[in-house]
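Not every chain of the complex is shown here; the ones you see sit where they belong.
Letters are used for the chains, namely A and B, taken in the order the chains are written, and counting of residues starts over at 1 for each.
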């Protein structure tokens, strides 16, 4: 593996899962692999799980992680080309990427979308420019359109908790007061479809995701109907893709409640976190024994560690 | 030792002091103890000494410290229960604690009081919720009501400099332009009383501390009288406990001056730092050979290291 930005960078998902479980069992087995290697974990945005789990995953492999909050600690970055830089941006992404590539053996990048210009966001300018100009392998720590380390951890978690070979996995939209990216649902859809599960996505009209991510899933506008017989309910808010970045609806009848969970096949409740309690999901559901949100978070360490390991092995 | 939030978590203070002096002599003796262990040092507030000394103490024990400034780097945390999270708080403390507990073997937490609601602050919601929901041992890096690693370092320092078995230790209020927590004086009082010293606390009327921390100490409203025969003067400002969080007085006649120090038994001057010069203490006193403020700061490494060591030994 050279770069890791989506499930399309994975050659064999079953093999990747196998390696993840091996690392979870014995996290320090490959500690020699990262010796004298540096990973720069670069954040354009806030992070808790991604930051801590990536730092830990790197250390488990013997790598030196350098966490860098570029907006606070570094310079404001220009991402447009050909401009006269006479405004408030001090450094061009071409130099930032090129320089960091001289210090780091691997670069992890988190860069959220602006949610204003869909074409721009969906062209993934930041992660792509890091790939183009850094000369180093690049790992997405959540980009404008995907959050692949989260989705990989989600699949690891489903594999741990599933009771049948091909569980029914339901991705359910839920209300939220602020406009959120589509990266988690896009990416989750891609991964659970690739894993071969039965995938149903439910949301109010107008919240359809980019169909290139959801091919193979069933779209169901009736949340109750979607929940019937579900083995896993993955709650998540996202803003509209069609009416890009807009909140069309904050209807609390979509909040995932104990009553709705009763429609399922004793489903596990999942969420990538952070989660707004009593908006996305009621306290009763997230505090129930069927909630596996902390297990997902824990598996972030192993999804990151597996990906870093594959890249280190490929570094030569 | 499982958690460390006050002197009440210490079984045998003399033994703890002995171990601190052993570590100061040979800081790397227990470097094997923290191998493959991670400590998350979580800051809701600013820090210089606590941050640097804890990071160093962890490294001396072979642990990997992850420093996390949660407000700047992570998400705004909701600490109330049962609320509909539709405001500016993105993540609930229950998830934050639970998640961090999946990554860290020990969690250090700094969370200052709001100084608005005494009952709330003195219930120590943040540190208690980390203890309840993280599943990991928790070390206070200064909570709403106590700063135990500072107080332990202060006792180490007094032990190093005392010339008699039971020195007279005077905690003196001094003026300050902003409202400060009572955590340092509360905690200092608890520890020096537990250490068996003669303890006198002096402050203007209205600045009485919560009596549960000062039982065993003499309260003396006349600063000059309090200073007579003192072996150690510990300067510190705090806001009122009775009229909670208020500044009742900024009387510079309470500033610790060379003239006042002459009343003492050639006392050492102590302060936890940061200190506002010429408000709390004059330049003349803090720059004098009797000032041991840097020794206190240095001992922060060993108070933290001793506590981390006890917790690591108890981890299994």
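Methods note: contacts are C-beta pairs under 8 Å (C-beta built on N, C-alpha and C of every residue); 3 or more make two chains touch, one makes a residue touch a chain.
Quick caveat: nothing in here was measured; it's all calculated off a predicted structure.
Of the identical chains in this model, 2 are shown in place, and the full complex in the file is built from 3 copies.
In this section, only the chains that are shown with their structure count from here on.
On chain B, the positions that touch chain A within their shared complex are 36, 38, 40, 64, 66, 68, 70, 72-75, 78, 81-87, 90-92, 94-96, 98-100, 102-104.
Note for the complex: chain A touches chain B at residues 27-28, 43, 46-49, 51-53, 55-56, 59, 69, 72, 177, 273-279, 283, 287, 293-294, 297-298, 301.
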